[in-house]
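Apart from one protein chain that is not included, each protein chain of the complex appears where it belongs.
Up next is subunit A:
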Amino acid sequence: MKAILVFITFLISLFTSNFSQAQNINWENLKNNEKHILNANAGWEYSFVYGFSYGYHLKTKMPIILESSISLASGEVIFDDFKTKIGGQINVFQIKNFRFNAAIHGIYRRYENPLLTLQNFGADASTTIGYYKPKWFVAGEFGFDKAIVTHFKHSDIYKEVYPDVKNGWFEPTTGGNFNFGIQGGYSFARSDLTLRAGKVITEDFKSEPLIPFYLQIGYNYKLD
């Protein structure tokens, strides 16, 4: 049953994720024998999103978690706007209860509205520096999300607006956003309850998304 649960979560998170960051892990509470980390989350990142992720804890000297995630934008049509990510995070070093962590992910995401459909391949990288205790943690985070190459397909509605609009792949990069904020969590038994919040700003540091904040609550369950 456990294997099926892990497998299903992995598949869902691999093929279906939005601006969900790396899993929020209490590294101090993560035991060597806990290999699988299942996560569910919801919150605001560009729009209201909910997501699932799966992490696999490698048995290495330096703690590493390989992970995949999916997040879906809220709305009547479920699979038109989503983001999937695959990558990992690593606890780079530790000084007493202070830990420095880094994460990197490849991204595939999709967006559709009545005027067009966008598909994008991108990447994100982030760091967290925090204070970790077995029962709780708090950390600051900083990340960058780059939309590297994007495919545009326009509907007839937009072709009415501009008949000569081009479809196809667009380069160079079509966008990039920085995010910075805090995260924290409470751990009990095999579970973590986590919270992230922060601000998003575009890569020129002059403009920002329509809603330039993010907020996410999450739940982790760890299995051997």
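FYI, contacts are C-beta pairs under 8 Å (C-beta built on N, C-alpha and C of every residue); 3 or more make two chains touch, one makes a residue touch a chain; residues count from 1.
Note that contacts and distances are computed from a predicted model.
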Name the chain not shown, per its UniProt record: "Alpha/beta fold hydrolase", "Branched-chain amino acid ABC transporter permease", "NADH-quinone oxidoreductase subunit H" or "Cytochrome c"?
"Alpha/beta fold hydrolase"
In the complete assembly, which of A:Glu28, A:Glu67, A:Asp145 or A:Asp192 touches the absent chain?
A:Asp145
For the chain that's not shown, point to the residue among A:Gly140, A:Gly184 or A:Pro209 touching it.
A:Pro209
Touch criterion as defined above, residue of A:Phe93, A:Trp169 or A:Phe188 at the omitted chain
A:Trp169
Subunit A, residues in touch with the chain not shown (by the definition above):
18-19, 44, 46-48, 73-77, 80-81, 83, 109, 111, 113-116, 118, 120, 145, 147, 149-152, 157-158, 160-162, 164-177, 202-204, 206-207, 209-211
